[in-house]
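Contents: one structure, followed by commentary.
A single protein chain has been omitted; all remaining protein chains appear in their positions.
== chain A ==
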Amino acid sequence: MSPTQWDFPVELCCRPMAFVTLTGLDVVYNAVHRAVWDAFCANRRADRVPISFKVLPGDHEYPKCRPKRTSYEWYIPKGILKTGWMNKHLNLVPALVVVFYELDWDEPQWKEKQSECATRVEIVRLENAFYEHAQTYYYTEIRRVKSHKEFLNKTTHQLLFVRHQFKIAFFSELKQDTQNALKNYRTAYNLVHELRAHETNILEIKTMAGFINYKICRLCFQHNTPLDAIAQFRKHVDLCKKKIGSAELSFEHAAWMSKQFQAFGDLFDEAIKLGLTAIQTQNPGFYYQQAAYYAQERKQLAKALCHHEPSVTYPSPDPLETQTGVLDFYGQRSWRQGILSFDLSDPEKEKAGILAVQLKERSVVHSEIIITLLSNAVAQFKKYKCPRMKSHLMVQMGEEYYYAKDYTKALKLLDYVMCDYRSEGWWTLLTSILTTALKCSYLMAQLKDYITYSLELLGRASTLKDDQKSRIEKNLINVLMNESPDPEPDCDILAVKTAQKLWADRISLAGSNVFTIGVQDFVPFVQCKAKFHAPSFHVDVPVQFDIYLKADCPHPIRFSKLCVSFNNQEYNQFCVIEEASKASEVLENLTQGKMCLVPGKTRKFLFKFVAKTEDVGKKIEITSVDLVLGNEAGRCVVLSWQGGGGDAASAQEALQASRSFKRRPKLAAGEVHWDSVVGQASTMIISRVPNISVHLRHDPPALTNEMYCLLVTVESHEKTPIRDVKLTAGLKPGQDANLTQKTHVTLHGTELCDESYPALLTDIPVGDLHPGEQLEKMLYIRCGTVGSRMFLVYVSYLINTTIEEKEIICKCHKDETVTIETIFPFDVAVKFVSTKFEHLERVYADIPFLLMTDVLSASPWALTVISSELRLAPSMMPVDQLESQLDKVVLQTGESASECFCLRCPSTGNVEGGVATGHYIISWKRTSAMENIPAISTVITLPHVIVENIPLHVNADLPSFGRVRESLPVKYHLQNKTDLVQDVEVSVEPSDAFMFSGLKQVPIRLRILPGTEQEMLYNFYPLMAGYQQLPSLNINLLRFPNFTNQLLRRFIPTSIFVKRLAHPDLIRADVSSIF
């Protein structure tokens, strides 16, 4: 865009830098000079001193210094600031003129090199020198301007106060003294507002105030005091906003205000780019927004003030022309420059001037300005997390495009933001946006958009009044009947004319007249809910569902077709309601028709179809409901709801309705409340209800590893024969995976099943069944582990049935589950005892001991032990035959059977954890089981036993009993179990019950060689009858002090039963001796 009247001059907006001219350089033809020049001005980075250089020829004529006034006594200034002044000091009057003079010395080549080299080195130093000179120059300039002050008086020289203050500030800026510049600008700003303002000079005052304010804000941002900048700007706006000036040119004030805001926004944005942080509530966007608002106001004012008759012509001569083409002073009127009087000397001239300005304003493209500003603001608000502000501004942009007659862009913007307002439920705002969008689509004759917006404006989200809705509905019906709609109100007359032609063309165009509109993203005027009657249907009954429709428009509306689509498209054909109606009938027969929706009333349409047998177990979903308005002869609109109805607002409404406990008013029979309808867009097809019974007979619990018998009885209660009856039975899937490994099912009980048998038998054909017939099937289950399992018995069959006069083959099934506990049939206790039946913690190598097993039945049913077997580990030796003592023993619940085996364990090394004993195997079956059922072997692992070596084993040979006064020979065998020669001390303690001969009391010593044994024979002579303690044998091993008599007692009997004499006399005598 070319700069307009309101744009700030470049020389105001740039950063003032010391102006230095270089002369005597021929940069075009002399490469050395060129290099010198480049060194000064090329790639000037921020760390170099701020100087603006210019090359001028040596004979350049600089602006002449006008003779300085010595007295201001008769001087009356004509304006505040001359338009050329800033440029003069930035670009024309140098602070320093540098004269380059080339000295020709002897050796040109060498010198050239030297100078070039020196130049490069010296540049920076030179530059600093220039800079110091320039600073001195500007310092003196400031002093000079200040010196004028004393000559000024407040009555005639008010303008000069401002001018001088501005100049001081500007020179300070050139001097790079920004602090003083800011101070002086602030003073200048205050002085501007002290000027006497009148309609004739208000523009000049505002212009200068704007300039100075711009400088102040700019310096504040530069000094990183943004709050000062904002405060200054607010103050500026406060002071100036009421200074409108001439009412006929009030659009100028709006334009000026707009520019103030825009410039501040630019400054703010620039500061942000240099590192300033802005926040949500204080960012440049607000200033652009305000600028846009003033631009809008300018537009309105211009519209009101510049509305001249076409006969009014631009005044001639042009009052806006000046001799030089530019103004002498900033902010003055071209037709009365330099006139300070508040009275208008030439009212005619003034009138012409105002007319010229007004007519000029007419050519301004306001919308373009407004849209640019709004779009700047949008970018800012997007950055500072203000999505709603952004949407709002985009709406305004769209509206501005609408005013600018760029309907395509308007529609694009409006359509983009609509969904934001819709999703947040701000219906008033949505309606307003839709109304504009409808106008745009009308003016462009965009059929689909026009229909879409109409649908929503007629809907329940629209806040339009009924008369408006009525008008829109009428238009919509016209469009459906292939006619043109009436124009929207308040549209531009010319645009309407164009639109009418477009609409007429649309009618003559044949072809694509079907518009499918997906309504789930907006709120159309017809609501839809689909509801299956049940969450599931048996395949032998028809699937039924209702489509509920409700219109929210003011007048009844007809539709031509209602159809429903499913995930299985084969059903679509059964769910169509169609009525051949002519387009002209849309408005006739309003209330009676089946295909008519009456506003506010909920209409219900029942649909029915027979599900395919393949769909058993599947979900049937409604994928869309299509309602067709109009017909193909005219125009057709297909409102398409995805799934079971519902639009952008219905979810929230349904939630509110579900929370509500308001009593709904009573309705006539057959009518329903819309809110009380809860959609159900899918249903399951499930198999026909079976009419058979399945019984299971069995004797729980199951015993580990047995072939557990399960008797399945299937009885048909169907009216017709059933066929293809199949049985699936076994472990119910979905349980612990380990159970599958340890459960096996078979139909044959006569052989034990192994790992290869499955856990579940599937689809065992069992034939057909006539009504009332029953069949039985025996199943055997083998459970390898204890615990409970769920078993499934699933019976399926086929049956022919008829629904809706259609023969179908239904597959029915019935299942039974049963939980069976598996227990271990026996509790087996095993213990080790000595040959004396004393409990043993450990056994001694090579010394016989007893293994006792105790089998306790845990089964509630009688068990027959067929046999038992002891399978010894290699480390164990039987002492005698290992015959089963339990063959054919029947155990009732809680009964136990014991066995005893004499074993010996040869000497082993010291085995950690003991020596394996072997296995005990019980072969058994239920006593009730049939003959052909195999026996089950239950293997019990016997515990390990610790084997200990002893140095000496003693065993005694003695009769099983003694008799009083009869000799009782006792022979002790002392076996040396070590590899050493043993020294043994043996003694027998005296006893009252026995007399005995042999070596006694005095220990005898003897030696036993390794592996040999020594016999000691004692003849005892019992003296008393009954259980008697044998005289105790004491053995002392000299090499093994740990070998105690305690241990010894384990091996040899300590007592013996002594019978009385056999002779009756003796018995009597003995008895008498007792008493």
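One rule holds in what follows: a residue touches a chain if its C-beta (ideal position, glycine included) is under 8 Å from a C-beta of that chain, and two chains touch if they have at least 3 such contacts; residues count from 1.
Here is the rule we go by: contacts and distances are computed from a predicted model.
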Choices "F-ATPase gamma subunit", "Trafficking protein particle complex subunit 2-like protein", "Alkyl transferase" or "Beta-hexosaminidase" - which one is the UniProt name of the chain not shown: "Trafficking protein particle complex subunit 2-like protein"
Candidates A:281, A:363 or A:881 - the one touching the absent chain: A:281
Touching the absent chain when the full complex is considered, from A:63, A:338 or A:425: A:425
Candidate in contact with the missing chain, chosen from A:294, A:522 or A:920: A:294
Per the touch definition above, residue among A:12, A:142 or A:386 touching the missing chain: A:386
Of A:660, A:676, A:713 or A:941, the one touching the omitted chain in the full complex: A:660
Touch residues of chain A, complete complex, unshown partner: 237-238, 241-242, 257, 280-282, 286, 290, 293-294, 296-297, 300, 385-389, 392, 395, 421, 424-426, 428-429, 432, 652, 655-656, 659-662
